[in-house]
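Apart from one protein chain that is not included, each protein chain of the complex appears where it belongs.
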Amino acid sequence: MLSTLLASDVVAPFSSPKIDYHALAPELVLAGVIVAVLLADLFLEESKKWVLSTIAGFGLLAAFIPIVTLAVSGHRARSMFGGAYVVDTYSLLVKGIFLLAGYVVVLLSQNYLEEGDYYQGEYYFLLLSSILGMVMMGSSRDLVTIFVSLEFLSIPAYMLAAWRKRDLKSNEAGTKYYLLGVFASAVMLYGMSLLYGDTGTTILKGIGAKLQNGSMSPVAVLGIVFVIIGFAFKVSAVPFHNWAPDTYQGAPTPITAFLSVASKAAGFVALINLIYVAFPHGGDVFQPMIGVMAASTMTLGNVMALRQTNIVRMLAYSSISQGGFILMPLAVAGGKSSGNALTAIVTYLAVYAATNLGLFAVIIAVSRKTRSGEVSSWGGLFSYAPLLGVLATAFLASLAGIPPLGGWVAKFGAFRAVITSGTNWGYALAIVGAVNSVIAFGYYGSLMREIWMKPVPDGDTAPIRTPSSLNAALMICGGATLALGVVPGIILRFSDIIKL
Amino acid sequence: MNAVMIAIIEPQPIWYLMLSALLFSIGAFGVLVRRNPLIMFMCIELMLNAVNLSFVAFSRIWGDIGGQSTVFFVLVVAAAEVVVGLGIIVSILRRKPGATADDISLMKG
Partner (left out) sequence: MNNFPILTALVLVPAAGALVVALMSKRHPDIVKLAGVGFSVVTGALSIWVLGKFHTGGDGSFQLVSQHSWIKQWGIGWHLGIDGISLFLVVLTGILFPIALLGSDSHHDIKPYTAWILLLEAGVMGSFLSLDLFLFFVFFEIVLVPMYFLIGGWGYDKRVYAALKFFIYTMLGSAFMLVGILTTVFLAKAQLGHITFDLVELQKASFAVSTGRWLFLAFAIAFAVKVPIFPFHTWLPDAHTQAPTAGSVLLAGVMLKLGTYGLLRFSFGLFPEATRYFRPLFLTLGVIGILYGAIVATMQKDLKRVVAYSSVAHMGFIVLGAFAFTGQAVSGSVLQMINHGVSTGALFLLVGMISERRHTREISQLKGLQSVAPIFAGVFTLVMLSSIGVPGLNGFVGEFMILIGTFLTARWWTVVAAAGVILAALYLLWAYQRVFHGQPDEANKTFSELKLKEALVLAPLLGIIVFTGVYPKPMLDRIQPAVNKLVQHVDYPQPQSPIAAAEGGQ
């Protein structure tokens, strides 16, 4: 058999693929920075390790430059490797979000690592690798590329979650994240193999051409279901969300911020790639599935968040429920509001990234003083740290969707997408979403109440000293949250034109 | 006569697919039922290999090399996962020898 295979015209000469180095520049720059961090770590003394975070931070910003040049270069889409890797406005936009979110995470990590005495070189190396995986995910248009990007971003994240290795909680966080993450990849891979088996190709576009509503084979249906379940783990959608609260609580706080924002966003980006390119005509299969997941995710996330007393855990559930809102537009993708849904999700991801990272920055800043993660430790925050109090309120209000902070733009887009679909299904989702945005006030409001109305625990009203990197992160996130809410045009002018 | 017999028992690609589905189910079942992190981890490996088998079988059906090359990616990534996973599991077992998934539950709610 091997001989027949070998004989059958494999001698077709290997032609090396044309590589568009400009299109790959963000990835190449990042790869260069990763190597630089590793090398620098070898030669730096322990006291000089802070240089690594500077390299990582500037590296991320440097990778942003080619994104800008690509955006203004005018080509609509640059397709490589037979359509497996595409750089278009959509992928540039999500790459930009990943890089900026990564930059903020580096800012958050700086003092946390130095004061906690953790391994800095490896930390930034892994963080950057994970970001590189996300950036690749933005362009992946092939099952294999998606898989590789997914693992590229996940494997470093498993280690980062377990980074405080002397702490059992952190170990537990890493183990749970790892076991469920790998399990989810296996499920997803099996789905991919079924899709490949049904269509004979791994290129998403090719799969999309073959899968049609009504005439799908059971194998393809199973493939779609398995692939979506695999990513449902990644975006912690109910009922595949169990790992998230434990992992978020146990992981180092900057990594929690990273996982809840960037890693989640990467999951959504993968889902978008798959749904919009590979299953655009498979709405009969994925729409009900994602719709039910969206409704149950936001509801369960909210209800569980109401009873939490630990801030990070509360935010974990809040982030699960926000994930439900991001899933909501996906449930009507493929219909007539496909374009709106895509805009809505990307806008939501950008706003959510700014807001949630900002909130975690506040948590890190406050816990520098209180050394506690309990909700009650925020009592009277406004009275001794007015700026942090106001910023935290702004971030919470944005998550709750109160204008003029960014959150409302995101929620608005999501509602618009489901309502314009014009189906009863869409209206039902909109109602569930509306009710949930009210339930969410229960816990966002309880945090605000602590900040403004409760007395300071222990009466310790010494002001909080925040290092400059944390201040920078707070300012970036605060500014972005406000700007996105007041002038949503800055994100909409990009997210409105993207197409897949 | 002999040739016919051989033709009947010659393995068809579909056999491999069924085997792969079986392996995958055993693996998934194991992950959900077993409580030892190491065994759960081995079950996941079983699932990944079921996927490989399935890719190769489909590749054979389509006469396309794409599926086979995918397998290499899966193998490499699985190896990377093993390294990381064992690292994490060892670090937790070192601090808590004989821990099962039920013991790893400091956080709840």
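Chains: A and B, in written order; residue numbering restarts at 1 for each.
The definition used in the following text is that a contact is a pair of C-beta atoms (placed from the backbone, for glycine too) under 8 Å apart; a residue touches a chain by one contact, two chains touch by 3 or more.
For clarity, every value in this text was computed on a predicted model and none was experimentally measured.
Note on the chain not shown: across the whole complex it touches A.
Contact with the undisplayed chain is limited, among A:Arg307, A:Arg449, A:Arg465 or A:Lys499, to A:Arg449.
Touching the chain that is not shown, out of A:Ser129, A:Ser437 or A:Thr466: A:Ser437 (per the contact rule at the top). The missing chain, though absent from the display, is touched by one residue of A:Ile402, A:Leu447 or A:Ile476; that residue is A:Ile402.
Touching residues on subunit A toward the chain that is not drawn are 382-383, 390, 397, 402-404, 408, 412, 415-416, 419-420, 422, 427, 430-431, 434-435, 437-438, 441-442, 445, 448-449, 452-453, 488-489, 492-493, 496.
In the analysis below, only the chains that are shown with their structure count from here on.
Once the centre of each chain is set as its mean CA position, subunit A and subunit B turn out to be 27 Å apart.
Within the complex, the subunit A residues that touch subunit B are 143-144, 147-148, 151, 155, 158-159, 162, 165, 168-169, 171-176, 178-179, 182-183, 185-187, 189-190, 192-194, 196-197, 200-202, 245-246, 249-250, 304, 307-308, 313. Only residues 17, 20, 24, 27-28, 31, 37, 40-41, 44, 47-48, 50-51, 54-55, 57-58, 61-62, 64, 66-67, 69-70, 73-74, 77, 80-81, 84-85, 87-89, 91-92, 95-96, 101, 104-107, 109 of subunit B touch subunit A when the two sit together in their complex.
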